[in-house]
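Removed from the display is one protein chain of the complex; every other protein chain stays in position.
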Amino acid sequence: MLKPLGDRVIVTVDKEEEKTVGGIVLANNAKEKPQTAEVVAVGDGLVADNGTKLPMSIKKGDKILFDKYAGSTVKYEDNEYLILHEKDVMAIVD
Amino acid sequence: MLKPLGDRVIVTVDKEEEKTVGGIVLANNAKEKPQTAEVVAVGDGLVADNGTKLPMSIKKGDKILFDKYAGSTVKYEDNEYLILHEKDVMAIVD
Amino acid sequence: MLKPLGDRVIVTVDKEEEKTVGGIVLANNAKEKPQTAEVVAVGDGLVADNGTKLPMSIKKGDKILFDKYAGSTVKYEDNEYLILHEKDVMAIVD
Amino acid sequence: MLKPLGDRVIVTVDKEEEKTVGGIVLANNAKEKPQTAEVVAVGDGLVADNGTKLPMSIKKGDKILFDKYAGSTVKYEDNEYLILHEKDVMAIVD
Amino acid sequence: MLKPLGDRVIVTVDKEEEKTVGGIVLANNAKEKPQTAEVVAVGDGLVADNGTKLPMSIKKGDKILFDKYAGSTVKYEDNEYLILHEKDVMAIVD
Amino acid sequence: MLKPLGDRVIVTVDKEEEKTVGGIVLANNAKEKPQTAEVVAVGDGLVADNGTKLPMSIKKGDKILFDKYAGSTVKYEDNEYLILHEKDVMAIVD
Partner (left out) sequence: MLKPLGDRVIVTVDKEEEKTVGGIVLANNAKEKPQTAEVVAVGDGLVADNGTKLPMSIKKGDKILFDKYAGSTVKYEDNEYLILHEKDVMAIVD
């Protein structure tokens, strides 16, 4: 299991649904790569200079919209994850 | 539904009115692309280092003027939205 | 009406007086473009990290001298305005 | 013995397992160089401006996932170590 | 009258004395352009994040030595002024 | 005697042991230049914004491991020293 540190969240990026026309798989436009993901683990939050722990606004299981140029991809036990800082999560999808 | 995080607001950018001359659609000057939008969702505000939540000055339904080089465009359920940080909203249009 | 956010002010830039010699309009030197403007609207001021609202030193009606490379030009209801951060206002003209 | 200062941790990077096909060692893809390591020493934590010592979230013996472009490699008594700042440790592997 | 904002000071730069040899005006070395000026107006000082107004160390009438690459030149009522931030004033000349 | 200011330490860098093969001195690989040094003088520590003096974690006589691209070399009374900020000292060698 991976436990993110600080204000990091670990997510699994949603797979693009293949668009098919009469059974033919169509390549997607690179500009429309998915930006939604599911949160699988959440850090404890940043510790501010005065020792206050700043709480996270995201929890495990949340579906999120993230900034597509953010995060680091890691491979762990054959799964691919994206590790993001909370500030790069733009919105929660309800 | 999209719930923005931190000091973000989600807006729908106002459409340019087409200028027509005798029914002919005229291309607009790129420099005059619309900079007004309507706010559809507002984050809870940034949390300062001492734990204070800084309130937002913008609310759902506000019409805003935004910095034209700011924000990220996202597509969600076939609608296009712009996600901005509050600091990139220049003014509220009353 | 435009209501600026944070420490922004909205101003109308003073027009250059045309210099004429015997009725001929003379082009001005680009280096001397006007740097004075009249304030038409003022934001509520920045909110500091501890929640304190920092008051503005500029008020509606002030004539100001501004940094000529600062600000964003916006068009609203056929008027052109410049939106500046207070830190880019160098002096008040009494 | 090496005692890291501030928020640094000293780790030994996990060796890549060689992939062999019928006994032939295969070169790994540079993009998949190992990003896991074992923590051999931990600093006392940063001291904040108000004199508060910020505690470390990592302890000796932890297995960690680190940002692959971070850290300084040092050689000490014929062993190779990587010295990282805590902020470059992305997650603890349980 | 110009009233500088924040930690700004408005100064009039000292004129270079022309060096003459037998009545011939000699061009000065660009590297030796004057760096002294007289303060004609002083701002109220910066307001710190906690609302404290930081007092200015410079007052009207002071003769100052300034960093030669700092400041903005402005023209106002046919006089030329230099507007500097207090941090760009290196010393007071007694 | 040199007394470092702030969070600086003055060190003497350990000499590389020459590697010889049958009496021939071998040039070392530039990448392996020594990164250990002995501390000969220590500053009083930085003064934080609230006036707190932040204590140093390094003392005279410590053997340290330092970041090889950090510091300024100075010559004083025919000895060569390296002056480092404490943040560029990575570890103490026990």
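As written, the chains take the letters A, B, C, D, E and F, and residue 1 is the first residue of each chain.
In this text, a residue touches a chain if its C-beta (ideal position, glycine included) is under 8 Å from a C-beta of that chain, and two chains touch if they have at least 3 such contacts.
All of these numbers come straight from a predicted model, not from anything done at the bench.
K.L.:
Of the residues F:11, F:39 or F:83, I need the one that contacts the missing chain.
P.N.:
F:83
K.L.:
For chain E, which positions touch the chain that isn't shown here?
P.N.:
Touching the chain left out of view, chain E contributes residues 32, 35, 48-50, 52, 54-55, 57-58, 65, 67-68, 86-87, 89-94.
K.L.:
Suppose we count only contacts with the excluded chain; which residues of chain F make the list?
P.N.:
1-6, 8, 10, 41, 44, 47, 49-51, 72, 74-76, 83
Keep in mind that, in the parts below, only the chains that are shown with their structure count from here on.
K.L.:
Just how many steps, at minimum, does a route from chain C to chain D need if it may pass only between touching chains?
P.N.:
3
K.L.:
What's the chain with its C-alpha centre farthest out from chain A?
P.N.:
E
K.L.:
If you average the CA atoms of chain A and of chain D, how many Å lie between those two points?
P.N.:
23
K.L.:
Could you grab the centroid distance between chain B and chain E? Build each centroid from C-alpha atoms only and quote it in angstrom.
P.N.:
Result: the chain centres lie 42 Å from each other.
K.L.:
Could you say which residues in chain F touch two or more other chains, in rising order?
P.N.:
none
K.L.:
Quick one: do these chains touch in a line, a ring, a star, all-to-all (complete), or other?
P.N.:
Contact map by chain: line.
K.L.:
Can you name every chain pair that touches?
P.N.:
Pairs of chains that touch one another: A-B, A-D, B-C, C-E, D-F.
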